[in-house]
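Yeah, one chain of the complex is gone here, protein chain that is, but the others are all in their spots.
We just call them A, B and C in the order they show up, numbering each chain from 1.
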Amino acid sequence: MPGLEDLYREIILDHYRTPRNRGELPVPPARHAEGHNPLCGDEITVYLDVDGDGDDAIVSDVKVSGQGCSISQSSASMMSAAVKGKSVGEVRGLVRRFKSMMSIDTDGAEQADADISLGDLEALQGVVKFPVRIKCATLAWNTLTEALASSDPD
Amino acid sequence: MPGLEDLYREIILDHYRTPRNRGELPVPPARHAEGHNPLCGDEITVYLDVDGDGDDAIVSDVKVSGQGCSISQSSASMMSAAVKGKSVGEVRGLVRRFKSMMSIDTDGAEQADADISLGDLEALQGVVKFPVRIKCATLAWNTLTEALASSDPD
Amino acid sequence: MSGTNTTTSSTDWAAIRADFPILRREIDGAPIVYLDSGNTSQKPRQVIEAMDDFLRTGYAPINRSAYRLAGWATDRYEGARAAVARLINAPSADEIVFTKNATESMNLIASSWGGANLREGDAVVLTHMEHHANIVPWQMLAERQGIELRWVPLTEDGQLDLADLDQLLDGAKAFSFTAMSNVLGTITPVAELCRRAHDAGALAIVDACQYVPHNVTDVQVWDADLVAFSSHKMVGPSGIGCLWGRMELLDAMPPFIGGGNMIADVRLDGFTTAPVPAKFEAGTPPIVEAIGLGAAVEYLEGIGMAEIRRHEMDLTRYALDTLTERYGDDIRIHGPDNVEVRGGVLSFEFRDIHPHDVSQVLDERNVCVRAGHHCAKPLMRLLGVNATARASLYLYNDRSDVDALADALDGATDIFGL
Partner (left out) sequence: MSGTNTTTSSTDWAAIRADFPILRREIDGAPIVYLDSGNTSQKPRQVIEAMDDFLRTGYAPINRSAYRLAGWATDRYEGARAAVARLINAPSADEIVFTKNATESMNLIASSWGGANLREGDAVVLTHMEHHANIVPWQMLAERQGIELRWVPLTEDGQLDLADLDQLLDGAKAFSFTAMSNVLGTITPVAELCRRAHDAGALAIVDACQYVPHNVTDVQVWDADLVAFSSHKMVGPSGIGCLWGRMELLDAMPPFIGGGNMIADVRLDGFTTAPVPAKFEAGTPPIVEAIGLGAAVEYLEGIGMAEIRRHEMDLTRYALDTLTERYGDDIRIHGPDNVEVRGGVLSFEFRDIHPHDVSQVLDERNVCVRAGHHCAKPLMRLLGVNATARASLYLYNDRSDVDALADALDGATDIFGL
């Protein structure tokens, strides 16, 4: 087994202990979606304030609530920090890029997004060596995608 | 494997080729019951004319219809010949005696009926060596029991 | 596609036969001649060993625990799903649902899809050659919801009589039919039937229980909607069946069996469901059985389904010819004579001897055939019999088995003296 230090990097534990953007946003105007990880019972809700239309709309605010393990919580925290202020198009690219890092097939989109920087999120790379934890790391991201797709609040 | 001659005794083949008491009886006054052997698709119907009440009532006529293999048909034919004219009490004893010969547990009733003669039916003893055929041999007898128990026709 | 480019000459059928340990077992000093694969098939050592090995070194819960052993077991389980998807060319492995047998798959379809989509008076079209597994679930639904069942009749030689199909399909909500009859061997024109169902606005549901084990299956070429089959008939273990369905359909269907694994959340006042396929896999699944089924699919793929079909066509032709040449009018074999449209299932009447007695006599020579109604009573009534004897062939059979059958039939004459 790869060492646990590959999984529990300091930056991950930091986001776990001090999660960014925790809380809720009023719905509407915010969009939101709820995600479950049936394996471990983790539940997460992602709230998004989106200004504008289409891919150019801006994710002006993001909040995350729910409970989960260090991996799902830190991934959610890093995700929230990474998407805040980005355009919807950029966010989608980031989601693809992150999923490709998690070795989840994204229909060859990988190449196109290879230049998108993941920043802190790179720390989650070690999760790939612990396949059962991949679902923990991607929970927030799948919920983000759903929140983006959730019908316009008004 | 015991030889097939243990199964297909001449007397069995005789009853198979020339079944006794084939046909139907008008219901009512006759009682009747239908039996299925789900294994082989055999279907049998037993008709009884019963005169009187309780164990002393007399099975004055019996008819058997349906289709089946040599064992189920010959057993039905011999059964019909054996019960005709007997009292209901005697018929029940015969059923127990026959089932005990087929090594089907009859709660120790065996002893009490040991003196009941099976006559031709003894020929079916060989069936016990072919366990899957026991259901063929007992089909008519189970159906007979059901016909006896079927509510009074009037 | 599995093995479509294997050439006939490359397969060592004797070696394949040798993969099946039970065929080396002797009873009363002679080997078993197994001709009951239409009922259930024997298993090659590759499948037996995969299960044995998994039980000794890899057994663990699926989808529930997070330690590595459980993760590896889950990967193997999902690998089996992917293998099954590959075998039938399903667009996605997630469209494969593991059930306990094809019967549960059919019940799932009738109860979940039928229960949600059919109303009093709605019609479902079946055929006169269906197995009880594709009749009784609809009759149960008919009892509950008052639906109407319509029956496609048969031609003289045991094929579907499609003359009035459009009429039967008119206004029908589903057409549920077998891809291959387990009594007549008849292979039905599945792609055509799916097209005509769709043209009439009906769902196309295929009982592929007898088809998948013996033929190249491509659910996309068929353009079917829901397809059911069983592991135990395709050299896989008992205790596991399959359902394939188009994702939009499965997605919209309510659950059939409720409990663990099929939920997203459970509260005192209700539950929400997990995505397909978990939605339809409540409780601890057949874990070892899935591993065994995965190995079975790999075994079949290793030979190639097209190659297996060729072998069986050849053997079926040989069987039809041998039995007719030897017994002429004394034998009546049901179903089509053309092996292009029939599989290796031979139901027959032999003289006037009851099938049960035929089977008994054959058993004395260790020839294993089924005698009975083959869970197709409506078809039996149509054929005017209450039972048939049935010899059914598979990849491990060869001409010697057919010869043994033909030889053993002679014994029946001796006893019944006809």
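As a working rule, a residue touches a chain if its C-beta (ideal position, glycine included) is under 8 Å from a C-beta of that chain, and two chains touch if they have at least 3 such contacts.
For clarity, every value in this text was computed on a predicted model and none was experimentally measured.
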{"item": "In the full complex, displayed partners of the excluded chain", "value": "A, B, C"}
{"item": "Option touching the unshown chain, where A:Y47, A:F98 or A:F130 are the choices", "value": "A:F130"}
{"item": "Omitted-chain contact residue, chosen from C:T11, C:Q42 or C:S347", "value": "C:Q42"}
{"item": "Residues belonging to chain A that touch the chain removed from view", "value": "1, 4, 7-8, 13, 39-43, 67-73, 130, 133, 136"}
{"item": "Touching residues on chain C - with respect to the absent chain", "value": "21-22, 25, 27, 32, 36, 39-40, 42-43, 45, 48, 51-52, 55-61, 64-70, 99-104, 106-107, 131-133, 135-137, 139-140, 143, 149, 151, 230, 232, 237-241, 255, 257-263, 265-268, 270-271, 282-289, 356, 359-360, 362-363, 367-372, 375, 377-378, 381"}
{"item": "Contacts of chain B with the absent chain, listed as residue ranges", "value": "1, 36, 38-40, 43, 131-133"}
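In the analysis below, only the chains that are shown with their structure count from here on.
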{"item": "Pairwise touch network: line, ring, star, complete, or other", "value": "line"}
{"item": "Whole-Å gap separating chain B and chain C, where each centre is the average of the chain's CA atoms", "value": "38"}
{"item": "Computed distance of Cα centres, chain C from chain A, in Å", "value": "44"}
{"item": "Whole-Å gap separating chain A and chain B, where each centre is the average of the chain's CA atoms", "value": "75"}
